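Notes follow once the structure below has been shown.
FYI, not all chains are in this one, though none of them got moved.
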Amino acid sequence: MTLVTGPTDMLDLARLVDSRIPGRALPAPFYTSREVHELDVAAVFATSWIFVATEPEIGEAGDYLTLDVGPYSIIVVRDDDEQVRAWHNVCRHRGSRILTEPSGSVGNIVCGYHQWTYGTDGRLLHAGTQAPGFDRSCFGLKPVHVRSVSGLLFVSLAEQPPADFDDVAARITPYLEPHRIRGTKVAAQHDLVEHANWKLVMENNRECYHCEGGHPELTCTFFPSYGYTPEEMPRHLQPAYARYLAAEAELERTCRERGLPYEKIEELSGRASAFRIQREALDGAGESFTRDGRAASRRLLGDLDVARLGRTSMHHQPNSWFHLLSDHVVTFTVLPIAPDRALVRTTWLVHADAVEGVDYDLDTLTEVWDHTNEQDGTLVARAQAGVSSPAYEPGPYAPNESHVDAFCDWYLSRVREYLQP
Amino acid sequence: MTLVTGPTDMLDLARLVDSRIPGRALPAPFYTSREVHELDVAAVFATSWIFVATEPEIGEAGDYLTLDVGPYSIIVVRDDDEQVRAWHNVCRHRGSRILTEPSGSVGNIVCGYHQWTYGTDGRLLHAGTQAPGFDRSCFGLKPVHVRSVSGLLFVSLAEQPPADFDDVAARITPYLEPHRIRGTKVAAQHDLVEHANWKLVMENNRECYHCEGGHPELTCTFFPSYGYTPEEMPRHLQPAYARYLAAEAELERTCRERGLPYEKIEELSGRASAFRIQREALDGAGESFTRDGRAASRRLLGDLDVARLGRTSMHHQPNSWFHLLSDHVVTFTVLPIAPDRALVRTTWLVHADAVEGVDYDLDTLTEVWDHTNEQDGTLVARAQAGVSSPAYEPGPYAPNESHVDAFCDWYLSRVREYLQP
């Protein structure tokens, strides 16, 4: 005798993890249960490196942003020495949230409740009148690990963050550096609350099986042959496939001439900091993620001297993906809000000197991903609704869903590691 | 030491069932606890035959409707052979909800996520490129039992639905057939979310103790002597009582002449598919559930040749009631949403050839039950608020609440059966 809806039962979480059939979607409680939601925060988000923001968002000393990672609130701030620091946004006195705006600029970090005052370096500078023996040095802000990889800011809430991220950073840096993210500015940042578990959002992003029909704007610059193996290529797509092969060959040549990396690295499971990066040609003008494939910004990034560089696409688990184009960078971070709700933050970066209305048009820059996000939001909300039925039974992944399968494997291994005694 | 509010405790459900005092209202957790809500879905809604819709709502091949029964989403569809079928609205791939509209018409049933395509007969017809060995025949839509009783559609989510429903169907069919529901059309369908546990909604419907004062429109056609036994009939109601006896005698004569059944059958407990049906005279013109008792539609149903046929009222547990009049049929289905929320769907059916504005006026047709539902919604919301107090102690049912008592007995026996090892 068991109740049909698992979520409010005391879940035997370890048993749940073991119940997943390899190659199939995850069982329902992974998407619907509050216990699993809390497990995900503890076992995945609080143990990994999490992409949260970019350096241009806090360009000057004193600039900060705040962000919720599940129940955590963190401050990312550029300190007086222009170093990026991250702190728990919790006063050491009675726990008040300290900074309440999404971003801003401060001299010191002052709690609005009783005016406890911290430096941007986290030290408690002032705390009113305290009892004798009160030692200010014991009450600095609690630190959060933070590091910048070519301008992309990753934090870790873990005491001991995964050590293998050094390797990730070393291997992705050559792909990132040419786009000079530290020399960009934020052209737009859009937040979307999707009505689905964060894993459904990530899984959705790991496959383009759903793209046909689902993403008309995005697929403008995808070769129609995308997603087919050479063997299974339908006859009517042969011309498109030939166009793809030529574009890839040209892209490789362009990169070689400039010393730009383009090889695929794909390590989506089997390690703590799992990732994937690859440069790929785009159809149409081949320059950018726009409807016609032309660059959205006339001002190319860094020292790039050619627009037709395709897209460098990166995933980093648990919660982010990126597209680096010659003219702009777009970053995505997914943050869990509830079992059935996740925030997707999308940030578009252009050259710091690019002028809106002159060098770039904001709508042209953002429309492809705004539409695509909106469409994905609808799809994952349907998935969330569906898996909430007791009749849901995880089905098999197709070959073109191998990244989704790898994501699930990775996720479960992170949870297993957390649960083990 | 126990916390005053039971809902979040681990309820010993069996003990809770035993704690009810016969003849009294149910203890509070039956109305307030999430555990009991989930138990109700599993033990009652997923094991019984549930009235969900009428055949005219899906008149043509390909017509469908979708409905949520607790956490379940189901599709009821007329297949290519014009048979009514029911399916779980969950894709066999990654669990997406397939049909997202309340109703419509389809050729095939296509999931909007990855275009998995099912026939109206549930077979998986197309699923993109799959790994070798993928067997489409293993991934048809999961079936839900469905049957039509004279045009009323009942589903069962159980693997083995209660067998005694055959008997119910056989015994109610003679009452239903003369109204020819398959030859009707939907004149109106109104959904109301009541802020109460579904059982409070049903209990409220099982007695008219609350009608006086509470339902001015409904009681227009109730004899004022309604609810009194002959022995306790007050003197001032004697004239109304005489009118009632005369109307009943006339109704019996009218029915006998036409071979129409009118006897009461009342089996509200002691069986899985519990029900009650009875024809009763109406006051006023005696023809229909309108303020003045006159037929709301000039076009009588089926081959009926007289309007003054009173009302044939049917209950079917757990969640529906019906009134069949000479000129229209009105059906009610109650579906649990949350411990303190239930959907009440009311559907008015008139002759398929009746013309709105000519044969019937929509407001006249719907006003009595629209008002009555609204009034009942207010009453049960008050009941829900009241039983949420720790000071609530179930009180005794009066003699005119015997149906409510029978409903509670039936409900508890269903739960007991589910809980037993």
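For clarity, chains are labelled A and B in written order, and residue numbers in each chain start from 1.
Please note the rule applied: contacts are C-beta pairs under 8 Å (C-beta built on N, C-alpha and C of every residue); 3 or more make two chains touch, one makes a residue touch a chain.
Values in this document were obtained by computation on a predicted structure and should not be read as measured data.
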Requested in this report: All chains share one sequence here; work out the copy total for the full complex from the 2 shown.
Outcome: 3
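Here is the rule we go by: only the chains that are shown with their structure count from here on.
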Query raised in the report: Roughly how far is chain A from chain B, going centre to centre by Cα mean, in whole Å?
Result: 48
Query raised in the report: Which chain B residues qualify as touching chain A in the complex?
Result: 10, 34-35, 38-39, 41-42, 46, 71-73, 88-98, 100, 112-115, 127-131, 134, 139, 142, 418-419, 421
Report task. In the complex, go through chain A and note every residue touching chain B. Result -> 1, 3-5, 8, 10, 25, 28, 203, 209-210, 212-214, 232, 379, 382-383, 385-396, 398-400
